[in-house]
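Missing here is one protein chain; the remaining ones are kept as they sit in the complex.
And then chain A:
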């Protein structure tokens, strides 16, 4: 029994069957990659996991509880954090403030009317945020406006924000899309370090095979909205079905 169990999930947009009969089991503390050609339904599947979309059929269970019909913030409070394709951070706030917000969300829950105490009095939150910034090697940027940072730094910050919530499952949507080679390698190293040092499960949607094969210990190949194979990386590499899905019949 995995930490995330997807059973018979189907989703239709008008005449397009985006997902059908998707079954997926993500084991605890693994790095599970979901790959597939463009239009395979990877992003739709991800959106079904975080509450942005509700599948037409099937069930999605996280740690024994259904996530269907819950709002994104409720699913996040259950322990699923999401990293977006283009980094979603609080651009108008400083890097330190960015890091404090998930700490507040972890401590106080989805809403807390804490309108009279000063932010600077929240020693535990400040300490945790500073600690996380150091871990992400961003302590020197703490008073910078988050929007002014490079793409790679924004990604690092976003991952740090997700980690400071101590999630049990980290979902990443093409975390290296549009990145330079050096930034991509940095991100790979960071994710490797995270999965080695922490008690965390990572599910990653990715296009870049270099990233997938350097990180994943389990891979699901999605094609035309349905899983083709689920296997270990070395078996996926040589699988003729996967080649066919990626390169077409003639190959």
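Criterion: a contact is a pair of C-beta atoms (placed from the backbone, for glycine too) under 8 Å apart; a residue touches a chain by one contact, two chains touch by 3 or more; residues count from 1.
We adopt the following convention: contacts and distances are computed from a predicted model.
Taken from the listed names "Acetolactate synthase small subunit", "NADH-quinone oxidoreductase subunit J", "RNA polymerase sigma-70 factor, ECF subfamily" or "Leucine/isoleucine/valine transporter permease subunit", the protein name that UniProt assigns to the chain not shown is "Leucine/isoleucine/valine transporter permease subunit". Only one of A:122, A:176, A:195 or A:220 touches the absent chain when the whole complex is considered: A:122. Across the entire complex, the residue among A:110, A:148 or A:209 in touch with the chain not shown is A:110.
Touch with the chain that is not drawn comes from one residue among A:43, A:57, A:77 or A:239, which is A:77.
Touch with the chain that is not drawn comes from one residue among A:88, A:134, A:189 or A:232, which is A:88.
Contact between chain A and the absent chain runs through residues 50, 71-73, 76-77, 81-82, 84, 88-93, 97, 100-102, 104-106, 108-120, 122, 125, 161, 165.
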